[in-house]
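The complex is shown incomplete by one protein chain, all other protein chains being positioned as in the whole.
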Amino acid sequence: MELNVYLAGQIHDNWREEFRKAASEWELPLQFFGPMENHDRSDNIGEEILGEQPDNIFKDEAASAFNNLRTQILLQKADVVIALFGEKYKQWNTAMDAATAIALNKPLIIVRPKELHHPVKELANKANVVVETKEQALKALSYVFEAN
Amino acid sequence: MELNVYLAGQIHDNWREEFRKAASEWELPLQFFGPMENHDRSDNIGEEILGEQPDNIFKDEAASAFNNLRTQILLQKADVVIALFGEKYKQWNTAMDAATAIALNKPLIIVRPKELHHPVKELANKANVVVETKEQALKALSYVFEAN
Amino acid sequence: MELNVYLAGQIHDNWREEFRKAASEWELPLQFFGPMENHDRSDNIGEEILGEQPDNIFKDEAASAFNNLRTQILLQKADVVIALFGEKYKQWNTAMDAATAIALNKPLIIVRPKELHHPVKELANKANVVVETKEQALKALSYVFEAN
Amino acid sequence: MELNVYLAGQIHDNWREEFRKAASEWELPLQFFGPMENHDRSDNIGEEILGEQPDNIFKDEAASAFNNLRTQILLQKADVVIALFGEKYKQWNTAMDAATAIALNKPLIIVRPKELHHPVKELANKANVVVETKEQALKALSYVFEAN
Amino acid sequence: MELNVYLAGQIHDNWREEFRKAASEWELPLQFFGPMENHDRSDNIGEEILGEQPDNIFKDEAASAFNNLRTQILLQKADVVIALFGEKYKQWNTAMDAATAIALNKPLIIVRPKELHHPVKELANKANVVVETKEQALKALSYVFEAN
Amino acid sequence: MELNVYLAGQIHDNWREEFRKAASEWELPLQFFGPMENHDRSDNIGEEILGEQPDNIFKDEAASAFNNLRTQILLQKADVVIALFGEKYKQWNTAMDAATAIALNKPLIIVRPKELHHPVKELANKANVVVETKEQALKALSYVFEAN
Amino acid sequence: MELNVYLAGQIHDNWREEFRKAASEWELPLQFFGPMENHDRSDNIGEEILGEQPDNIFKDEAASAFNNLRTQILLQKADVVIALFGEKYKQWNTAMDAATAIALNKPLIIVRPKELHHPVKELANKANVVVETKEQALKALSYVFEAN
Partner (left out) sequence: MELNVYLAGQIHDNWREEFRKAASEWELPLQFFGPMENHDRSDNIGEEILGEQPDNIFKDEAASAFNNLRTQILLQKADVVIALFGEKYKQWNTAMDAATAIALNKPLIIVRPKELHHPVKELANKANVVVETKEQALKALSYVFEAN
């Protein structure tokens, strides 16, 4: 059995790489998916494909259409979703992907620093598990495969 | 025909009152629902019902359980959801309710100031309509009832 | 028992009025819903609410958002959908609403002139019934209420 | 990961071949499905299997039954749907397949010439992305597989 | 609380009348729905609305379209389905309505004479309850309303 | 707005009466449903309607069919489910109704004495809220109606 | 692409073998599933596993439980269902499986002799295609794989 894991969260640094590396070291049969991690690419994909847009709002609307296409396809392939919240950025995408996972009956792991407990509390209450570190999230997935 | 409208968004000021008043003035057959708008009450409801919790995280977990109970019941009664984003607060609840509405096939209107177009862009792309003012949101609902 | 009927189709003439009148004369407990029938209003609703758009394509995109909001709300209230096809116009909206009704498990009646049998054939095959006149469509609904 | 793509649209010329060729050149892991592309075969399949029908309407009804069987099976296998609209033909099938994809929560890419923006506007508003050329549609799918 | 009950079964005699009378005598808040009980009307409704058909098979196809429209609308309104099987007729309609009820998660009561236990056994195993008389079926519904 | 509440749990004493009385005193717009509370009646309903059964297992099978018919009808009408666990009895019915509510996306309140925290822990983790007293459960529902 | 086909229908002769042989000769990538075809085995499987039952009705109830377990598992694996009706037997199982396929959105092919058009008419109207011979049913499936 192999599990597909969608990694929802910001795309300003390469935190997803840590998951890929640790899962490989721990020899967990996990396949990771996620949004485009090149932030500029993600912001420009609308104009890259459709050409210049009238202003920044339309540029964003165009980009988000392609980003949502990608997310919808990959989220539907996922067996479980990990949503990481951090101190910076609005992260409404992350909250959106997490809530979508819950509504689609996809198991959800939230990773957030303790300090963020208050603003994320309603999402946290609906998630399967809430942890503070990436390693804890991976332990949660590792537990699914363990025999005894 | 009467429509039930769930008003998702922050609970730090009484913006929902504007909707109630305007809808009443315009004589629109709308019934509004939403979260507990007394912010302290919303934060303390867990301890109010269950008693003191070990620390603030557990206090939050307890409160969010009752808040989510309320939201789930009322969101399921809703024919349409309005999610308002503003400059202040994390508003992950708002993003969660908006994404849940989309996943449950409930029509969604997002109200956000122009300045927030970038962080809300993926949610905006999935919403039915995105507007900047409460009055525009109400016009959108008014349009549903108009004959010609 | 009263039935909600969504009337999908072009909005260039007042064909829906015939349904309303006949149903009233036949004393059928039907409540009719449908798109905005004022064609200019329907085309301009985006700019009316959101202000001027960069060009006609963006104007159309804005208008369709409000039209789809209306259709989604009213289609979900419908017990049965009647889709009328005629000789003029592309009518892709009509095909969209008809296909949506089928996918949502809403019973569907298609009204089309005999001459259009070829292009509408796959939709027709999936509809509950296909008739040529509005009167036949209404007889189909009347039959639902008849005892013996 | 390989994606199944259903190509909805007219069957009067071999536009699907361009997708197949380009995808192969770009080495994208896409498997394409679609309707019977031999137009005469598609029109005659009812009589070919069931024998002569009373008139052309019944011939069409018979053919569409087999065409819909094919489409339903293949659409359910699809991870994403591309619907191409052109200047010619009614293309109600295309609108039907596109709307069905949306209702089944399958991501949808619409390809249409700029000139058709008005009649396709409501469908376009519900699609994930709308592009003007086949190459743009393929770029959208390519983006799903790109790392950074 | 009032319950809508769909009465599936043959339409060659007026067995549904017994249900209506007994429910009224027992003062049960039940509203009964069902197929057209005038057998000739049911067989001819296709030609009555659409005009003469090429042969008896097409006449049947036309009639069944209107009968299925009626059944789909009324079955979706039903809170519970009673399917009555008897010694005569093929009754594939009855089996179809019973299986549809099960698949739609509508509670199902089967009424059948003891002698028919063998051919109805798989359907019976999936029904909520299986009884031999109409009075027993009504007792089952009466039990739903009883306090203690 | 009125809410339908299904009260799942043992039927050996009249604990549901407390809910009915308190809700009436607090003037909450709640309508309560639940299983047959007369325990003997519940155990004998199969034989009462179908006649004597071969042995106690078949008697139980017959009774449970009528009890499940009742529960399925009433649970589908419920907006929220309260499941009460106590010290005595197996209460597998209670666990079944609670898990069914969760799977059907019905909000769930579990009432259990603190001492039972261990065996009920996985169900508790999936419930919306877990409380220790009936009064707390009612406060949770009262909170849904409170303005501020 | 390989398709799983469930063959619903009577188990008194080996008609399914014809499908298997022809599909193999035509080199169609079809995998066939169906009920236990050994009729005695099918009738006795309840007592074979559970031991002797009180009478023939309970023996049938026991057997049908195991037969339904098999059918439910295999029908859920099916991409398309073929239901064959013949002159003999009640065939309520066949109607049940056909109606279940429709409700589960599985494409359905009905095979029936022309003479049976009247009793099967409502089911036929809901099936994707209705044919008279097994060869026609196989041609329908072959058409799904044909290019042009």
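The letters A, B, C, D, E, F and G name the chains in turn, as written, and every chain counts its residues from 1.
In this section, a contact is a pair of C-beta atoms (placed from the backbone, for glycine too) under 8 Å apart; a residue touches a chain by one contact, two chains touch by 3 or more.
Computed from a prediction, not measured in an experiment: that's the story for all the values here.
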Inset, instruction - With touch as defined up top, name the shown chains that contact the chain not shown. - result: A, B, F, G
Legend entry - Touching residue (missing chain; options G:28, G:57 or G:74): G:74
Legend entry - Listed residues F:31, F:44 or F:64, member touching the removed chain: F:64
Inset, instruction - In the full complex, which bits of chain A touch the chain not displayed? Write them out. - result: 1, 3, 79-80, 105, 107, 109, 128-131, 136, 139-140, 143-144, 146-148
Legend entry - Residues of chain F in contact with the chain not shown: 56-57, 60-61, 63-65, 67-68, 71, 85, 89-93, 95-100, 102-104, 114, 116-126
Inset, instruction - Please give every residue of chain B in contact with the chain that is not shown. - result: 54-55, 58
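The definition used in the following text is that only the chains that are shown with their structure count from here on.
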Inset, instruction - Would you mind naming the chains that touch chain C and likewise touch chain E? - result: D
Inset, instruction - Enumerate, in label order, the chains that touch chain A and chain B alike. - result: C
Inset, instruction - Could you put a whole-Å number on the gap between the CA centroids of chain B and chain F? - result: 31
Inset, instruction - Could you list which residues of chain G touch at least two other chains? - result: none
